[in-house]
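Sharing a structure with you now.
Left out: one protein chain. Kept in place: all the others.
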């Protein structure tokens, strides 16, 4: 049984484990004050060519989202997200648990744009309603699509005009940046959002996300929020070592490229075998539509999520590749769909 | 410079790193549904000779405390803790951030007892005040003392009588259980509290605490709370592998014994050199009182916290030992205090 | 300028003011322990033929909703409401501010039913999502429709089956109970919901809602929640006196009947003048569709909300009547629409 269920199915890239071993007996300060974290942060600032951002390493995505968003907002302010947005559906009300409403917007492609947001603003007009304040986007989105530079630039300009914060969930930012359709660089992002995070967990780390805060007014006292939300690891070195290893050369991008390459082989395989997709994804999550009979057959050897029933005899499935996905397994999967066929 | 600042200064015990390497490419379910976590939980239940407890692996102590306590209490219910209690002073209001007051009680020895608690109950008499509901204790306490079986038994009986929950923070439970003064076994604890956690971070793990819920009414839906508070790691295997390794033989206790042994050498060294202690601790945190001149001298080669000024020329310091503390460093420290002397 | 904007435009029914004057110098206990509140509660239990309900008098609807709902739910549990539901859109995220998500459901008629709710349950399947727990309905709904006995009975049976709480916002319950389409009696309601409130503010009181809790498990410690949320008035007598006056005879229902009668004259007037309605409301809120030219003309003499643009030249408006609405003003309004016409 081979799994295409997720990009957090294996442990960590071996270089990361090696780095943990090598540093293991160094005595370090706790709570993110260790030398590895400081070096990782310094390196990330270099990579972004931006010494003024604040960076905090956090253990996971929900943790990062809830800590950042609750720190950024006043009690009456709300988040705008798509109905697919991770904070809207898949974090067990984590944002609401910190007191803030998440206003949802229907989209086809998982992406927000000024036209969608202005509708929300127009329907939130006075103090009997929450005040929309933070626009939450994911890149890649929860359905595998990505934002290009033009889209993000427009979104940012819009947010500035309407006095909104723009926050990007980058759980799969590596895959986005390495997509064939991408025209963004990591160093572009700080100027285009108020805060975002670079996902490590889904791109080769044991755990860890690097939250980057670019707007000055959002930086103050952030470590208090981390501690209050249980997000400050005693052995912060564990995060620092990993991010240092991922970014001291191109490892982070190389791992994402591998994931995307594996996805590419899969998607071409599906297309060549005559299958269409629920959504056209240029990243490491694919949503091909298969006959239910094929799905049943595939499930004998592969694990993956059945995403959505399409009609009486077909369903969309989700296939996810990662830094650890093996090319021979991908090719075997493609062979299998050709073998079973429609 | 050698550090006695804390018990989270180094990485993890090498066996843990080895286990991570060996399991690295196993494909596992996410969010604590992996085989390692299941095995670790099963093992812990065996060690406690108690199949009915619920166990959840969480990344850190504050995270565990805030998730558990907020899950257990209704909005008007409050925590009772000592003024030294970690949740009262050192978690940046994490409990209050979930909506609950922490009522504090002054103690000499860092421990709660029925007499202290009854005072709180007697001063919280109607709906204009919060309703005290959960008694928070730490073992070892924040100042190194431990609870014996008699004390815990009395506390539990009292809590049952007054319809209170008893919760034990076990960030340093290993050291408590291996203390020379201890008469408790791990398997005694489930019957003596409603929930507690077994601390991994401060006893040889990279991170991780095992929350054990013994009261049935507190178990329901607990994974929802974990997810909501950002405490459910995508790669839950990271916690499972570590706890499995710590408990598949006696590693967990062996590491704590080592920490205590190192503390013992230190404390005897201090005593023999003529120094007294702020509090008599039988665990891995020591609070010797040194002349400020000696402290200044020691600080040239060692890092540790100066805890409290005692008089014009003396202060108490905190020395912490761990699984990783080197005996030669401990002996060198003792020599140094003898060399410099009073 | 005469106002059809709302049902809280005037003060209170004169009998209520008279009762305040008569009782003014009686010395009473504070915080809802006064004799008037006790009498009002006792009276309400009689009217409902139900001695086992718990009743609390609260100053306003949002206050009642947020206090009750946050007291009833555990942190991971969520509310299900229509997109028009007051708690979803018009309480500035009051429920979310207490930590709970409100899941919204689109409806045509402002009402929830088992089919709508089962969809929500089916899409909330594990701990990565909130747990739907409390069904929030309003009667009358926010768009003037009402629930009949059959609908409520089915909803209650469904909620019992799926272990959900059923909560009814009765801000305009008087108008619902006195509607020509209604087949419910006040005394039917306790058996059909887990909690509800009887709205005073919009039916002749200066302020005040009577929260009725019927499910035993939801009753415990409720006064703590009231106090914590700022909902326990020092001079609780102010609420007690009013509810006693409203219910010591049929005043409450008489006031609602008057409001509905006024609405009837209006709606017949609109219909006779050839106008249709956005929604067919049998209660004190009407949503006729008028030409924008007529609206402009009416706005010279009347204030009311323009609800929704229908097409290029027509809009729906909201007309609200109350216990205080004057029949001559209603008739004058009808004349005016006939005068101006289409």
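Lettered A, B and C in written order, each chain numbered from 1.
The rule is simple: a residue touches a chain if its C-beta (ideal position, glycine included) is under 8 Å from a C-beta of that chain, and two chains touch if they have at least 3 such contacts.
Note that the structure is a prediction, hence the values are computed from the model and not measured.
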*Shown chains touched by the chain that is not drawn here*: A, B, C
*Looking at B:92, B:175, B:201 or B:325, which makes contact with the chain not pictured?*
B:92
*So which of C:130, C:233 or C:246 would be touching the chain we can't see?*
C:233
*Contacting the left-out chain in the complete assembly, out of A:23, A:70 or A:242*: A:70
*Chain not shown, touching residues in chain C*: 2-3, 5-6, 8-12, 14, 17, 20-21, 23-30, 59-67, 91-94, 97, 201-202, 206-207, 224, 227-235, 237-238, 324
*Which parts of chain A are in contact with the chain that was left out?*
31, 70-71, 74-76, 98-99, 127-128, 130-131, 221, 223-228, 232
*Positions on chain B where the hidden chain makes contact*: 75-76, 78, 89-93, 96-102, 127-130
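Just so it is clear, only the chains that are shown with their structure count from here on.
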_CA centroid of chain A to CA centroid of chain C, Å_ = 43
*When the centre of a chain is set as the mean of its C-alpha atoms, what distance in Å lies between chain B and chain C?*
51
*asked:* Touching at least two other chains at once: which residues of chain B meet that condition?
replied: 224, 227-228, 232
